[in-house]
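All protein chains but one are shown at their positions in the complex.
All chains are identified by letter, namely A and B, in their written order; residue positions are counted from 1 within each chain.
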Amino acid sequence: MDPTLPVWARLHARREWVVFAGVAFVTLVLVPALAALPSEGSPIRLPGHLIPLFGKFACYAIVALAVDLIWGYAGILSLGHGVFFALGGYAMGMYLMRSIGAEGVYRSELPDFMVFLDWKELPITWWGFQHFAYAASMALVIPGGLALAFGWFAFRSRIRGVYFSIITQALTYALMLLFFRNDTGFGGNNGLTDFKRILGFPIHDPSTRIGLYVVSVAALLGAYLLCRYLVVSRLGRVLAAIRDAESRVMFCGYDPAAYKLFFWTVSAMLCGLAGALYTPQVGIINPSELQPANSVEMAIWVAVGGRGTLFGAALGAVAVNWAKSWLTVAFPDLWLYLLGALFIAVTLFFPEGFAGLARWKRS
Amino acid sequence: MTVRVARSFFLLMAGAAALAGVPAIAADLAAALRNLGDPRPAIVSQAIVDLAALDDPAALPTLRAFQEGKLRIDAAGSLLVPGEDDTFVDAATGTPITPSGELRTPIVNNRVRRELKPTIAQLELHSADPAVRVAAAGVLMKHLRPEALGPMKGALARETDSWVKSRLAVGIAELELHSPDESSRLAAIAMIRESGDLALRTDLQALLEPGADGTPAETSEKVRDAARATITSLDRKQLFVSSAANVFYGISLGSVLLLAALGLGITFGLMGVINMAHGEMIMLGAYATYSIQRAFLAYAPGAADWAIAVAIPAAFAVCTIAGMILERAVIQFLYGRPLETLLATWGASLIIIQTVRFFYGAQNVQVSNPTWLSGGVEVMHGVVLPYSRIAIVIFVALIVGALAATLRRSTVGLEVRAVTQNRAMAASLGIATRRVDLWTFGLGSGLAGLGGVALSQLGNVGPELGQQYIVDCFMVVVIGGVGNVAGTVFAALGLGMVNKLLEPLLGAVLGKITVLVFIVLFIQRRPQGLFALKGRAVEG
Partner (left out) sequence: MNISPIQNPRRAFAAAIVIAAAVFGLAAPGRAADKDPIKVGILHSLSGTMAISETSLKDTALMAIDEINQKGGLLGRKIEPVVVDPASNWPLFAEKARELIQKEKVAVVFGCWTSVSRKSVLPVFEELNGLLFYPVQYEGEESSWNVFYTGAAPNQQAIPAVEYLMSPAGGEAKRFVLLGTDYVYPRTTNKILNYFLKSKGVAKADIMETYTPFGHSDYQTIVADIKKFAGAKSTAVISTINGDSNVPFYKELAAQGLKAEDVPVIAFSVGEEELRGIDTKPLVGHLAAWNYFMSVDTPENKAFIAKWKAWVKKNNLAGGNKRVTNDPMEATYIGIQMWSHAVLQAGTTDVDAVRQAVGGQVVRAPSGFDIVMDAKNHHLHKPVLIGEVGGDGQFTVVWKTDGPIRAQAWSPFIPDSAKKVADWTYPWVCGNCTEPKYK
């Protein structure tokens, strides 16, 4: 791509920008409007329970972007992105817990589960989380920091491929065990829940909900543009070269580990952002988000949508989760069969996912 | 608390006849035996104590029948001991009797069981069979009661077997710790020290503990010193024993890990792919065991103990076939795309889980241990090596041996090693690599099936069984390195050992997390595992 073009032109062709604007209009303006403006009972009104659902999908789509960024463009399959998602979620959850104040069950300034464990003061890990800005930055810094440390170890010793994938599984498994412990200080199995308000707004109020949804979608669109910018930049093209022939890139004088580490950390921070937006919308964050299976599912969103195409990945996350939401009600017994078949079918027959299918049809 | 505990217990005693007076200690055997049938638990307990005091082995058949829940009481209140062919013997007289009216069974609860056990053991010391006496002395030692002192001294006097003698001497010493005579207390402590029996440490400790008034239970300074010295010597032994036990637990956990991960290690080494459905192969093996056992219970209940012997080849066959189907249907098309294989096999695992759930239900199923694998051998006080675990360690050793022999000595093994080391070169030398892939994948899955047989003896058998072990399997493979059985063996045993050594220090959870962190750091030093193959082809 011609580096002399203006940034917006490098990201997308004009026609693609129109599609992007269309999506942004529908998700950012139309959906909230339909949820809020028509009176209750009106046929065009969006039912209230759909808004948090859509907000959740937006968070998952950000995760899919993050996974795609490193899988689709760096060839690193992470089966542990649930870790970064959960850490972001916990950081926000800690803020939400702190902002309950003394309205908890035990009427204490401490979160309920601490009172319950007979703790007399706030552990050091919780300090500062009463400030939204601190918590929000931690939601990015902690996943980013962990990713940096983990990636530094892993990429430096050139761990890759399947090896890397299963070590990320171990990472999420270890963190799950750690967070399950009550003594770790993050609420154990129950995790953090019973939130009351965010930034002073009551968290269960429909308008807050719409607000959170709008923020999530805006974050999704922003994350998309960021990822798109990264992958079309020189940085991104070196990365793709590493994916395709790491040794040759190395012999050209580049340090592949540094490039990988940068993208890996960005990816983790995006996941943290998604987690932070997810927690207030679903109202609970707990170690089940860290189950190894959850992280594997994240990879399938990307595979279904089409890895290496950011738009496809985000779409894949929404599609799979929509199907899950519908099928677990309609055919609870069949859901696992379908999910399993989806894994196999996508890898065997549509290695490029929806996006690949669309491209193939066009040609 | 609004609960009233003791009272309502009596309501449960069906047909509680209100007896007028509570008989005092029964003077003779017949009376004591009769009291066993009393509906009031306190009197039953007293009757057992009385029978112990009488120390008459004639009461044995009745007590044994009582313990086994075979004793019956007829309408006339006579106690009936079942003889052969539905006949009954009157407990009090020992003569055959025809029961009158409806029979009822006296209730045996934990308290009665607890009292019956030492009493029966004490009476069995009269047995002519030395083996019975040896067993009885063992039981008696675990359930010492001060009342048994007299009968035990009597038994020691007439005992001929040296082992029984030494056991009885220790038991008597334990009771004599509370003797009013200082010299017998000192002699008892010396006896305990000589025996080195760790179970007695708490008794010695009790002598030194300050009571309510602040002074130790033991008044004599001399005895206290002797007790302290003995405790120190016992502690030294205890340390040794618990380290030995930990080593065994580590080996035992390690061999379970090894069994689970062995097949994964082989296929990973050969094909460079991780089979995420490996855990499900373990699960299928466990379900095969369950099915075989159920078939045995249905058609040959007498031979049910040997179901597991049939289950071993059956599970191996089932999982080998399942593995080969998986290879042919999915994996062979993904050759050279290991990351996609990861996802596709994960999908396969979901389908297998749901299928098993569909046919067997979501509920765990029951796999019982054969009687010859139940229980264990107590090597030292508090250290029991269960037969099932010993059997698994041996089983794993046999499998590893057989596998190593196959890989080293057979033509197939040669081919497998060749393909593992350099696929392209092997292919150009005329080895049908796809066929080797198929067979190796089958073998790896079959080994997982054997793991399933073993795990069914230790824990749950449910559709999610495999998921519990899959991450552990990954860890073993990562540490062990690819394409090397020895690496997998060392990694599994090492992990088991480290886990068990950390568990007492950090608790089960933190121990496990520490191990995982350790692995991530370890990978730093040796990215290809413990026993990486030397060669350029491995880098791929």
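Simple rule for what comes next: a contact is a pair of C-beta atoms (placed from the backbone, for glycine too) under 8 Å apart; a residue touches a chain by one contact, two chains touch by 3 or more.
As the structure is a prediction and not an experimental result, all values here were calculated from the model.
Asks: Out of A:180, A:229 or A:350, which touches the unshown chain?
Replies: A:180
Asks: Can you tell me which of B:253, B:308 or B:322 touches the chain that was removed from the display?
Replies: If we include the chain that is not displayed, B:253 is the one touching it.
Asks: Which of these, B:362, B:405, B:486 or B:521, touches the one chain of the complex that we don't see?
Replies: B:362
Asks: Using the touch definition from the top, which of A:165, A:286, A:309 or A:347 touches the missing chain?
Replies: A:286
Asks: Across the whole complex, list the residues on chain B that are touched by the chain not included here.
Replies: Missing-chain contacts on chain B: residues 1-9, 12, 41-42, 107, 109-111, 113-114, 117, 142, 199, 202-203, 245-246, 249, 252-253, 256, 357, 361-369, 374-376, 378, 382-384, 386-389, 457-462, 464, 468, 500, 503-504, 507-509, 512.
Asks: List the chain A residues touching the unshown chain?
Replies: 29, 32-33, 36-37, 39-41, 47-49, 52-53, 56, 105-106, 108, 113, 115-118, 177, 180-182, 188-191, 193-195, 199, 201, 204-208, 210-212, 214-215, 218, 282-284, 286, 288, 325, 328-329, 332-333, 335-336
By definition in this document, only the chains that are shown with their structure count from here on.
Asks: In the complex of these two chains, what residues of chain B are touching chain A?
Replies: Against chain A, chain B makes touches at 268, 272-274, 276, 330, 333-334, 337-344, 346-351, 353-354, 358, 467, 470-471, 474-475, 477-478, 509-510, 512-513, 516-517, 519-521, 523-525, 527.
Asks: Quick one: in the complex, what on chain A touches chain B?
Replies: Residues 71, 75, 77, 79, 150, 153-154, 156-159, 161-163, 165-167, 169-171, 173-174, 177-178, 180-181, 292-293, 296, 299-300, 303, 333, 336-337, 339-344, 346-348, 351 of chain A touch chain B in their complex.
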